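Please see the structure below; I have some questions.
Below is a slice of the complex: some chains, not all, each in place.
By letter and in written order, the chains are A, B and C; residue numbering begins at 1 in each of them.
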Amino acid sequence: MNKIVTFGEVLLRLSPPDHLRFTQATSFNLNYGGAEFNTCISLSLLGMPVSFVTRIPQNDLSNCLVQELNKYGVNSSNIIYGGKRLGVYYLESGAVLRGSKVIYDREHSSMAEIKPGIIDWHKVLKEAGWFHFTGITPAISQAAADETLMAVETAAALKIPVSIDLNYRAKLWQYGKSPSEIMPGLLNNCTIVLGDLNTVETYFGIEAEGNNETEKYLSAMMQLKNKFPNLQTIIFSYRGSINASHNTIGAYLYDGKDIIKSAEYDMSNMVDRLGGGDALMAGFIYGLNNYSSKADALNFAVAASALKSSIHGDTNYVSKEEVIEIMRGNTFGRISR
Amino acid sequence: MNKIVTFGEVLLRLSPPDHLRFTQATSFNLNYGGAEFNTCISLSLLGMPVSFVTRIPQNDLSNCLVQELNKYGVNSSNIIYGGKRLGVYYLESGAVLRGSKVIYDREHSSMAEIKPGIIDWHKVLKEAGWFHFTGITPAISQAAADETLMAVETAAALKIPVSIDLNYRAKLWQYGKSPSEIMPGLLNNCTIVLGDLNTVETYFGIEAEGNNETEKYLSAMMQLKNKFPNLQTIIFSYRGSINASHNTIGAYLYDGKDIIKSAEYDMSNMVDRLGGGDALMAGFIYGLNNYSSKADALNFAVAASALKSSIHGDTNYVSKEEVIEIMRGNTFGRISR
Amino acid sequence: MNKIVTFGEVLLRLSPPDHLRFTQATSFNLNYGGAEFNTCISLSLLGMPVSFVTRIPQNDLSNCLVQELNKYGVNSSNIIYGGKRLGVYYLESGAVLRGSKVIYDREHSSMAEIKPGIIDWHKVLKEAGWFHFTGITPAISQAAADETLMAVETAAALKIPVSIDLNYRAKLWQYGKSPSEIMPGLLNNCTIVLGDLNTVETYFGIEAEGNNETEKYLSAMMQLKNKFPNLQTIIFSYRGSINASHNTIGAYLYDGKDIIKSAEYDMSNMVDRLGGGDALMAGFIYGLNNYSSKADALNFAVAASALKSSIHGDTNYVSKEEVIEIMRGNTFGRISR
């Protein structure tokens, strides 16, 4: 398969160890995180060829980030150097009924201050087989939104499948535009979308209607399909929060005809809550490219996402064999020896 | 509001990390703990002015303890220096169905060997708005019991509200007096009490009677009120232990007329079991001073206590906004980003 | 009582901390593990005199291992030095629905390359009161199997009770023999066995039949007794896996007449899944030697095993008093202070 190209920002993730609160911390664990970055590494570990595009400053921390991509086999040759800083997010991991807290410090990052036009998308994408991005990138700055649009339009022109994870972040969108002004232009060029009920209401004013969960999901997904007829496959995920360490996860898929519901997983004693959506997206891209059945693709995606809850950091370090074990119902966590 | 003054002992808490047993430990995590100390810091973080009174030796570890109080905004100017040592408690954190173990090494502490009369309670309390102590302080030594009585009587004479957390510790009371000889004299001067069914039986021989939980709690609380008519508000908490990592918590309140039951919280995957009662006490003092409704005060207290289970150490590092979120039912531990 | 002698291999256990995956690890926690080693230390901590026999190379790591035995009071004077290496196993601890992974690196160990005849079993066992081994030792190599048979036959000749934990490991048995060729010869000399339904099917082709769990267990245990009439007591344990952190445990006992079912324990928030069977075996040997009732012995064994899930590493660092507390139903994990 040709390379899957993803475009987005990477942040340093700095988090107190062992569920300590900020006030107790004397050190931070270091990880890298970013929706497209996470998806990209996950795809590579599942065996797919991938390339990650972003803009980063020229310093030793950026080198570390590129080394992280290299480590997991992600092509980093299209990364642009420039600007002054990597964004940072400080994460305080919640526990019991205390939620996690995120402090963003990502303004003025190299990615936020990208110079539109600096990336030659035609060159980047001409041998690509897929383009993926999320709703976070256009939320960073006008420049990032512009660059995303260029990428998406180039991909569409090249007839490459384009996937988006809608991924709404309320604390972004600070540059004077609302999602409803920006997202439709992007969605018009997409063929695959991962969303959820709240986000489509926020972005597009879509209200789910129906007498039960399935009807509501179908209603919202049909409205989305009507708005963006180029969409071929729509998946909506949901996550149930029992408490900070105990969630459930599942998803629905709509292909313009049928609605399919995935297996649902119960995740108690979660190690890290973050990155579940990115893992699901990676799993779904993998699934669409490796299964003939969309239901299989969906179930692969949800199983991959469930596994993510067992792994520290933002990224889903799992192999396809491990995901398939979960799909087969081997969710008991037995020892393999 | 005028300062809340609390009086009690602080211990070094030394515990093997990561649920290791003592026999496996090569290091100890260091925290400070003490029922009144914990309550005091928690009140300060909730926004209340507080002053902590104790007796500590003159050494670098005592300085660290005072710095801890300073860090969280607690006034330490009434602390008395003298004696030879800080008490210590070694804590082995339990897990699954193995309970936590505590080894006390607190005899001969500066607080236990306090010289009665060394504290000028009239001066300490004359501008105070509240006095708080627990049943641990009079259990340490005759001198500590005497000093506590002086404090309580001074506070009562100054018409300052006096609260007590009954807090029975079976391993204390080694100096020749039983709680039933000491506690009544103290309770006579109190207006607010936090207790539980077992403790009032131990201290005062009160036996709860009734056909259901509510009747039993009401019975015990009414008996307590009858014994100590100065008491205006009585709360009894209960904690259900499913295992070492999974508890429930709730409380009842009796104000001389009605009995109120709080919300009850389920706490699975607890980070640290200790300090829940102290957090509840702090929450209740905060609540009584900031809510017009006693039910609100009670629910604030229990929500604060539930949050404590997510925090390492003895102390409840939470803000009032975080407690209020729990009271509002946001107990799902979602990420705030 | 005379010494309990156990014979088996010890491996270095190297595991990434905090549930990290191998790819994330920059350090390994170090423990020692081996079924008979674990059982041996556990028995010593329960107060029984024990001696551990194995073969290890002459180097500083072996010294550490012997020091570990010494630390817990196990006699190490019958250990044979020789060969070139300690085996290693790398353990990646699972979480949520991700299972633990074990990478064995134990070929060519000093134990695997034992020279049959190097141990004077008559001398080792002549003052012993019990001999214990597991199905792992004969699975390592022909030499280890031969040595085990010598030990067992010597013990039988000396009329010492011989216990075996069947402990099937699929990744072993690489030396050209199958369990069904080796195990019967060993079992003929045993009086006590710990097994489970799967293992007796694998080893001896025994298929459990019956309309309910009890009937099935009874069927399998009766067949086993028929095959090996010397067996006086048979226990079969079972472990339910809800997920990697949440298991249940219980066991059945058959003494040739009656079948007894143990109490069953629910173990959520497990600290370490490994070593549960070894803890059960140690508990049962303790129980048979200290209780007049076999049901008590069985319940002691299962309670000990349940406690193991709260302890890091392979070994069950618990006292008999702690086990008895669990047997009495005190499984709530309350603080002892």
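Here is the rule we go by: contacts are C-beta pairs under 8 Å (C-beta built on N, C-alpha and C of every residue); 3 or more make two chains touch, one makes a residue touch a chain.
Computed from a predicted model, the values in this text were never measured in an experiment.
Enquirer: Could you tell me how many identical protein chains the full complex contains, when just 3 are shown?
Expert: Copies in the complete complex: 6.
Methods note: only the chains that are shown with their structure count from here on.
Enquirer: How would the subunit A/subunit C interface be labelled, same or different, where same requires over half of its residue numbers to be shared?
Expert: Looking at both copies, the contact residues mostly diverge.
Enquirer: Averaging only over C-alpha atoms, locate the centres of subunit A and subunit C and give their separation in whole Å.
Expert: Chain centres of subunit A and subunit C, defined by C-alpha means, are spaced 45 Å apart.
Enquirer: Going by the touch rule set out above, which residues of subunit A reach two or more other chains?
Expert: Those would be 268-269.
Enquirer: Looking at the complex, which residues from subunit B come into contact with subunit A?
Expert: The touching residues are 18, 265-271, 306-307, 309-313, 317-318, 322, 325-326, 330-337.
Enquirer: List the residues on subunit B that touch subunit C in their complex, please.
Expert: 18-21, 23-24, 89, 94-102, 104, 169, 171, 241-246, 268-269, 273-274
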